[in-house]
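Not every chain is included here, but those present sit where they belong.
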């Protein structure tokens, strides 16, 4: 082997030394390729592993934490939910439609691999500004790709988020979340066991797709990104639907000892993970792998990332049943090898051994790095925000209209109307409210789902920003009437080899951990995506949180919209002079500065408890958390759906007018209450030591906000709503 | 009464129709695998919504050749009730059991949203229980729901009262703005000449329970039930 | 072997929203001389068949039965040796 052999595959000289040491000899080309993909950041988590271990991962309801294809949480009645979020950022930057489609396809496979029936998907997206033609193309195609795959496979996409910010111009983020439902005694794991048992590869045939895709995902996007592209993987939702049905039929009726989907690093990853988790070896004959193209080499077959494939281990007496089921669904299935005793992955082709590697050396023994970490210099400048230098708002009407037209705040209908969010007829709260709510057939229960991350906050203060991402996700679930259970996370950052970026990463993980502990929502799994950079610029650090909540009685769900005129509008939680990191500062003063709003986790818990209790007691007609754009934007959003206006009166109590109207102080929830229940709500808030302010009443065709007796905002709803609704469609026209 | 829900490879919303019949209508229901060559013992067949065969080539184009479709055609010829919902409607047109064709929405996008339907003919087994002036709120979810029929076919459809639903405003006015996909004459659902085969792009099984936002779609199924009860007498 | 190259377009008179959208985008990109854009499907079917007449009959049949929908589409095809 020569230096360029391993260096061109992304391995360092030290890593190559580790490989020869582990093998006790030089690797051959095939083996080198296997190490290169398995030791890539994407598969090995070599830069993040040590930090990820600090996440709280245990809880009464957690049945499966990190380490498997997806996490699993107990929801009672013998049922469990299985969920996970994953990134497909780099493929989507190069081929947005297929990149997004196969991202969704991949996360769906992770869910049914565990034995769960996928019931819903969400997606978290970040793009540059829509004024840029290339960004518009990416945005249109990514959304179409998710729609194309999700709608065709019949899994409703019920929610998600989308933000636009210059930091994502060259490197968009596409994170896909999927959740499935299963009986809790039917969990399947990705383990190989039972010496001599057959190993089967099922689903699509293997082509030359995406060879070195995992390595591609572990580098920055350079100018040559388009040339480096491995053969693009094309999603086949039809094939995956058949695979899904066949696998679930098999799992529900036959004994499957281990099952694992093929994703990044293809067969190599699936084989080594299954063997390593099971503490076994595998003897695999590549001549048995059904190939789509002629003359594929061992190297290509082992590294191809062709989609819609699964690997499984069954007892010998089940082998025939597997082939029969897959044949009936019109799918390939091939016995490609056996489980062996010696913990070695031994790969044959044309009657000769082409690779012989200890399974653990590819997985467990991958290098673990503890990269240097330095507080970024930019924080010196960004953290200084002198509000004295910024004139207070003079035309609040205009400021509100301006904010409602910001794509990150405006209606996302253009996105979600392309998704079939009603498939499976379980969607109780559709996209457009704080969280999606699904009913669980055969029970009274419901699930609430959300993904959240305000990455501007994380940029300005990774610790607090990441805490807020968790708190906001929980708040969204609570506003929908659900008790938050657990999270999965997708940590999107720049290059971990840059100390400033690694500092952001560590701070963010610490912040998330603290918030997860306080809110009792353990981390059950997730995904790390590094190297999200293009040119000199890294994206804003974006630790996306996907959170799942439970409603014991789905009839008790709640949405953000005002339901009737004459209700009282009450604000729970306190407002401070906090404009740092706000959308208002960015939009009206072109400033990304200051520290994000403070988060007091005890207060957060108290507000959430108050609102959840109030919803369960039937006190509320609506609940909406305050986020980007603050109180004024939240009020407007509550008015839009049913076109019910509101008239409220505020007092500054020494606050700036802009902070009062547009500041983003945390732990605040806006609710509407029928008159006869107002007292009960105020009492409940008082009991929990949550400040509650009765601001006014719903009704009319205008949104009117008086401050200290002066009308500051008076907008016809029709006008405000049109501005908010048309913003994204207009930009995309 | 007994429903059959046909399952093609890649059928996605078969479960929606099945659950509706079982849990909401409380009638008996069975899945019918696309390889079946006979369908017996059923009172109504549903071709479900969503996708089939990945919607490849054209929606419904590959499903229409499944062996079960000959049996479905025979069942229809003998007067059996056949209901094609969304993708089911597409399959029925591809199979020639209903006139016209469905192609790409003029917006070129998939659209999932509530639609409002004006009922044009209340004198069919599928619509008899719908109060004539009632506007139905039923969601659509399709990328290829743009109904086309040539002028001569359209004339016949009108003359025979085969146009059953048209997209309208919430107040029941049939306007271009209420048309979500470009369908000729705002057509949302049509039936065959003898009125026992109905295809519609809006999905009533998604609007048959208040919990899901509307129960208007259930009127179609109660109509079917009433018709069946009367036929039995 | 013979390969049928099949071009499918929407019938004249059936609105072609895709073609129209592309037409608009092209003029937005500054192409002033575009008269019309139509968008349809292109299929290649390779047959283990040497006889052109037999192949032609077969392709026509496959097009009518499955590959195109006569209510909205027209097609033409050519056979080439491969």
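For clarity, chains are labelled A, B and C in written order, and residue numbers in each chain start from 1.
We take it that contacts are C-beta pairs under 8 Å (C-beta built on N, C-alpha and C of every residue); 3 or more make two chains touch, one makes a residue touch a chain.
Since the model is a prediction, treat every value here as computed from it, not as a measurement.
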Quiz item: How would the full complex read if you wrote each label with its copy number?
Solution: A x1, B x1, C x2
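We adopt the following convention: only the chains that are shown with their structure count from here on.
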Quiz item: Looking only at which chains touch which, which shape fits best: line, ring, star, complete or other?
Solution: line
Quiz item: Approximately how many whole Å separate the CA-defined centres of subunit A and subunit C?
Solution: 41
Quiz item: Between subunit B and subunit C, what is the gap in Å from one C-alpha centre to the other?
Solution: 30
Quiz item: How many Å are there between the centre of subunit A and the centre of subunit B, using C-alpha atoms for each centre?
Solution: 36
Quiz prompt | Multi-chain contact residues (two or more partners), subunit A | solution = none
Practice problem: Provide the list of subunit C residues touching at least two other chains, using ranges where the numbers run on. | Solution: none
Quiz item: Inside the complex, what are the residues of subunit B that reach subunit A?
Solution: 9-13, 15-16, 19-20, 23, 50-51, 53-56, 109-113, 139, 141, 143, 203, 205-206, 211-213
Self-check item: Complex contact set, residues of subunit C against subunit B
Solution: 10, 13-15, 17-18, 21, 66-67, 69, 71-72
Self-check item: subunit B residues within the subunit C interface of the complex
Solution: 57-58, 61-62, 65, 93-94, 100-101, 103-108, 146, 148-150, 182
